[in-house]
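What follows is an incomplete set of chains from the complex, kept in their original frame.
To keep things simple, chains are lettered A and B as they appear, and every chain counts its residues starting from 1.
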């Protein structure tokens, strides 16, 4: 069974060759030549350096379109009109499924019709030289953002193509993103990705890796998100990754969000080896958005305000068109500027909110329980432990579409809007933690004069898109007919 | 007898929250829901519909590739021997499209009804009641004829 051990270099090479054979653009990957290419890049394009030396939260949007020229235009717009500090390249869904043939078809259709027939940039199809053209055309560092369970070829091509940051991880890009992929298998695949990043790192090219913190984006309790971040961070560190950005998706309660980001940073520092530089990224609300740009700006505003108080190293912004579909470049830049204005107006203010310490304490305690369970399930090995913990339900993610997770844990907001756990199922947290969560949810049930039930969960899922934080039953409407 | 409805997310789309809510609401409304989950193929929809003699097939798609994923969907259903009512809903096109054009495209692909992502689950239930009631009535007519 899988172990959290560094891939031996022979093994790396063997996989490397096999993977590169999956699509013809893999042939152009040459590690030595790629290291030299990275060395030729100017300092402003060194992702890890730019991020780790920043003295304020850097802003980064999401963005990807099929054709290279369009992607250059799009990113240039976000750089110039959005003043993005860091740029993204979001990969299309076919590439995420390793369906390079379908992606090729989509790309050809896009080139002919001018329509965006793919929901992202098929980097493998564009190959090493296409990626480099992109890197060279822009002034800021660019990250690969995707959702690919088996991202080996994507990593090989994009690292050789000059990208120095790569989102995802074996859990965070499996559990929320796919139904059938086995967790053990994805960990193996990501050991390769991380080892490859480690190999570059050893040659002085620090590839930044960013586990995807928001998971399903839908009311994920902070302890679960942070535990997954720690596990993925540990797995990556084992493979030689030295620049790690741990992520967290806004839940919308300011105290809980600030507490969670602090817990993430502190536990990250504590759990990860000293030689790893840990940074944090805060994602503006990742759940369902209101179907109205004005209201969406309110959601974005709350995210920005939270970021200004919590001061993560990086913020991933949303656009006011999030609800509708992939945003226009103007809307994407607008989301950046709204966020920028709010952060810049707030960041110099000393805002100390009560109760963050207690909430952080609560989050850390539950996270430690989950981490203990992972280690126990793996007899001290975090790779084996995480697979088994997901199998047993000791670790679980709400709304997980994956067969590898029980998906039995259900979250709901308490009376203050903090995300609590409504159904624990087999989640490995202490009875004390459970009692606290239950007590808070009981408070809410009382103040709404209804029982704790799935209706609360469903109401909370819709709440923000309906204009509120907490899904309270509304006087007039009823769900019954 | 409760009416059986097949529900799933087509293609390689993994957005599960919408169908989770739909499943719960439709079950509460008295339907038998067979939830195929995310990343379901055309074939899986067709087999399930045939196997359960389903009266409706509800396809969800959020990620923007619905049109490609649904090419030939109704042939696949027909080949499996099912003539269930078909609905599709979610975020059906990449980008900021005009929904009326999108609706038209999916109607032409053969879907009986097309829903946008602002759809309240209750609307889908109301539509099902209307469409399935109508089919039952038709069936009765045919029987009595």
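Here are some notes:
By our rule, a contact is a pair of C-beta atoms (placed from the backbone, for glycine too) under 8 Å apart; a residue touches a chain by one contact, two chains touch by 3 or more.
On a predicted model such as this, the values are computed, not experimentally measured, just so you know.
Composition notes for this entry: the full complex, per chain label, is A x2, B x2.
Everything that follows uses one rule, which is that only the chains that are shown with their structure count from here on.
Chain geometry summary: the mean Cα position of chain A and that of chain B are 31 Å apart. Residues 93-94, 96-97, 99, 102, 106, 116-119, 176-180, 216, 218, 287-288, 291, 321, 323-328, 331, 399-401, 454, 458, 461-462, 479, 481 of chain A are the ones that touch chain B when the two sit in their complex.
The residues of chain B lying in touch with chain A in their complex are 9, 11-17, 20-21, 24-25, 28-29, 37-39, 63-65, 68, 91, 93-97, 117-118, 122, 125-126.
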